[in-house]
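My structure is below; once you've seen it, I'll send some questions.
For this view, one protein chain was removed and the others were kept in their places.
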Amino acid sequence: MIIVLKPDAPADTADEMLARISKAGLKPLHMPGAERVVLGALGDERVLAELHLESHPAVESVKPILAPYKLVSRELHPHDSVVRIGAMAIGGSAFQVIAGPCAVETHEQTRASALAAKAAGASAIRAGAYKPRTSPYGFSGHGPEGLRILRQVGDELGLPVVTEVMDTADVEVVAAHADALQIGARNMQNFALLRAVGQCGKPVLLKRGMSAKIEELLLAAEYLLAAGNDQVVLCERGIRTFETATRNTLDLNAIPYIKQRSHLPVVVDPSHGTGIRDLVQPMALAAAACGADGLLIEVHENPAAALSDGAQSLYPDQFQALMEALAPVVRAVGRRLG
Amino acid sequence: MIIVLKPDAPADTADEMLARISKAGLKPLHMPGAERVVLGALGDERVLAELHLESHPAVESVKPILAPYKLVSRELHPHDSVVRIGAMAIGGSAFQVIAGPCAVETHEQTRASALAAKAAGASAIRAGAYKPRTSPYGFSGHGPEGLRILRQVGDELGLPVVTEVMDTADVEVVAAHADALQIGARNMQNFALLRAVGQCGKPVLLKRGMSAKIEELLLAAEYLLAAGNDQVVLCERGIRTFETATRNTLDLNAIPYIKQRSHLPVVVDPSHGTGIRDLVQPMALAAAACGADGLLIEVHENPAAALSDGAQSLYPDQFQALMEALAPVVRAVGRRLG
Amino acid sequence: MIIVLKPDAPADTADEMLARISKAGLKPLHMPGAERVVLGALGDERVLAELHLESHPAVESVKPILAPYKLVSRELHPHDSVVRIGAMAIGGSAFQVIAGPCAVETHEQTRASALAAKAAGASAIRAGAYKPRTSPYGFSGHGPEGLRILRQVGDELGLPVVTEVMDTADVEVVAAHADALQIGARNMQNFALLRAVGQCGKPVLLKRGMSAKIEELLLAAEYLLAAGNDQVVLCERGIRTFETATRNTLDLNAIPYIKQRSHLPVVVDPSHGTGIRDLVQPMALAAAACGADGLLIEVHENPAAALSDGAQSLYPDQFQALMEALAPVVRAVGRRLG
Partner (left out) sequence: MIIVLKPDAPADTADEMLARISKAGLKPLHMPGAERVVLGALGDERVLAELHLESHPAVESVKPILAPYKLVSRELHPHDSVVRIGAMAIGGSAFQVIAGPCAVETHEQTRASALAAKAAGASAIRAGAYKPRTSPYGFSGHGPEGLRILRQVGDELGLPVVTEVMDTADVEVVAAHADALQIGARNMQNFALLRAVGQCGKPVLLKRGMSAKIEELLLAAEYLLAAGNDQVVLCERGIRTFETATRNTLDLNAIPYIKQRSHLPVVVDPSHGTGIRDLVQPMALAAAACGADGLLIEVHENPAAALSDGAQSLYPDQFQALMEALAPVVRAVGRRLG
């Protein structure tokens, strides 16, 4: 951590700060310059952050040197983590596709959509029983009944199921039905939920918040690992920018950036990342090309009748075409479809 | 709602859509043009949204005409709502200042900070017992013990207290101790929490999410009103943009924009909205000038020792100076300090 | 165009507007609803925009139906345009790589960098003689002398050269030396420059502005085509967002989005799009996978000594590795390296 003092900082400020740094067990450094006094503190950034040196009235700025996350970092854990969700392993040589409808609407719709996903080569099913909706008047999911349908369909087709949990009060029931719990973009910094899911004993799919920096996504994952759960898959699903042509801006830069810094597997959701059905396939291919470990894709047996996200859901034949186009790209980067 | 069909839309698509619009009890319109067929559907946008016309493969785009919120809108409720938090009324002619430390650290610190706030003219105290922290290694608040301290200090000084609730499991205990519950920026779209707080029987201070559009803030408030709670105060606290000089970009445009469209009172948090102590006073004055109903300000008896947000917390004498500078601006726009 | 009137619009406003619409030769529509009066105007959006209906005090909002660009649109020109820059054709079945140093520093450095680019399979050279620099104290290029060096190196190696022009006063000299003129991100809406380059008779590489919407990029290209130049290649180079981990956020969504709506070829610049050397290769592969027609890549014989953009420039062996990794991805999407 580098501490820059204000030009008019009293002469004894530097001594006071260096003493606080030493007292916390860190290595202090004094760098008096012509225009500013600069101090350094070397050591664990987690301890440094708790010194709150930025609060001091004589401090102009504080700049961290090291990343504030530890458990998710490749520095402590150099090898890729492989996360197992039922029979599916994410993070190894296989490229995995998790597909299904946005929401569990009925048993028939869920089964038909999942069947289409499986027929085309998906390794797991996704569908929501609890749906975050911007408006209180939208369809917000069938809750526990939706979970039962999803579990039934997963068992019937022999595929693991991933589904979202939105409230600490629901963690237990979702964990009882799902093979992995999804934390959605809007809840990426719902810290009570992160702590509860960190203790639930099931793998987690953690989606990046729509305005979360990559570092904040990694810190949200750090919550899960710090709570004892290291079965975490990260998911890039698009961020909010000024561009309105697409629903979100899919930030694929994040894939190689995270893979170089964290051992956790990363998947991409091109359905939310674009919001436009016709863009899903090209962006799925791009995700595979830049090093993602898998995809999360919305497929619906009949998108035109979907209760949510219909405009970005693929028709079964479009998903089939996507999987066919995906296979050679996955091979081109030295992997295989899971 | 305006529905634009794709250039290559099959001829019977328009008829099919017009039939769906009619069946939903809405007024359909057919506008065939040279380059595109355009359809209209007039009526309640909430019903329209549930038709999911954007999911149809022959639809190019769907544009709403009316706002998707109703209960928070001035169209249904033309007069300003006044929300009472203890003895403090927000939304009327008085301009209210809610101040206090970021977090309840100790009884002494909370009391001293609240006393400083009261001495300078604050009408209510704010302080957090549950603190959202980006890193799992940060101080996350004292929980129930913090609530007790805050209640005690509030009673002692005769000031109402506002404090954040982060989890549905805590709504009851927070409601039992606080005069108003705050929903923080990270939880603005925690819909389970919105529903629970909507039923808690206490006033709510709803902060705008850091990447929430104004319309989404109003829809989050609509959740509260739809759940039966109309004692809602909105809070602009800065949005996330590309600018890194300040912690957030305080979007004061939102104040007159919301005041013209909603009857709910709106306050501004210049502490989070800037993240820099020296910017708090000028932005507090700007908030008053553009029509806000009050302020939420972080004041700490000793910011340099604060466990969180010290860099943006005012010293007691700075808060005193702010209140003195604020008074003539509040008068200049025809109001009085509450 | 859809015009929504305010709830309190005077009764004769609709008639007045419909008359203006008719007078402009467009088809007017009247849609009175319960809550709002909605008007339609069907026809050329370019004419509609000049009616300035949004200025009327009784108008709440105006929503366009059709895209405001024409010449760049696939609707008028359904087949892919192929742009020829010297011997290189962009937009056809070949995937083209344009590479070279950020700036022309010396003849030796330019030649060595271009040679490395050519050896690895680049089809054209890029390097700047005029460099936009945020600070007035940075190296801003060698100007005409740089152009001469670049031309010489291009002729020597038998490769076409692409270079940036920043001022209308320099268009002639740049056009005299380069095979294609680049308009940089900061000048995407320098309309005087767009008009001048539109008349220069040379192909143009138009980079997206760092905060330009896709529609604005297409309208900037429309300036070039409207001025008589249809040899235009678009370039996605990253947009400015809240994310600070990378220099820009590469918006690959834009590639399939533009390819579906415009006939112009599109290339991607992963060097500026990431700003980090280690991210260039994965994002180059992603660009190829999602349908880009080529790449623009910074390669320097010795990035550590580069006068600009060194941190994102590849070493010759890194560029060689990129090209080797790129080939199978390009084949996987049914194309070949140019």
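Chains here go by letter, A, B and C, matching the order in which they are written, and residues are numbered from 1 within each.
Please note the rule applied: a contact is a pair of C-beta atoms (placed from the backbone, for glycine too) under 8 Å apart; a residue touches a chain by one contact, two chains touch by 3 or more.
If you're wondering where the values come from, they're calculated on a predicted model, not measured in any experiment.
When the full complex is examined, the chain removed from view is found to touch A, B, C.
Screening C:82, C:112, C:157 or C:311 against the full complex identifies C:311 as the residue touching the chain left out.
From the options B:99, B:197 or B:214, the residue with contact to the unseen chain in the full assembly is B:214. Residues of chain C in contact with the chain left out of this view: 46, 49-50, 52, 54-57, 59, 68-69, 132-140, 166-170, 186-187, 189-194, 209-211, 216, 219, 222-223, 226-227, 240, 277, 303-308, 310-311, 313, 315. Residues of chain A in touch with the missing chain: 2, 4, 7, 27, 29, 31, 33-36, 38, 40, 42-43, 63, 65-66, 75, 211, 240-242, 244. On the side of chain B, touch with the chain left out of the figure occurs at residues 211, 213-215, 239, 241-246, 249-257, 260, 273-274, 276, 278-279, 282-283, 285-291, 325, 328-329, 331-333.
One rule holds for everything that comes next: only the chains that are shown with their structure count from here on.
Annotation: 26 Å between the Cα-based centres of chain A and chain B. Taking the mean of the C-alpha atoms as each chain's centre, chain A and chain C sit 31 Å apart. In chain B, the residues touching two or more other chains are 211, 240.
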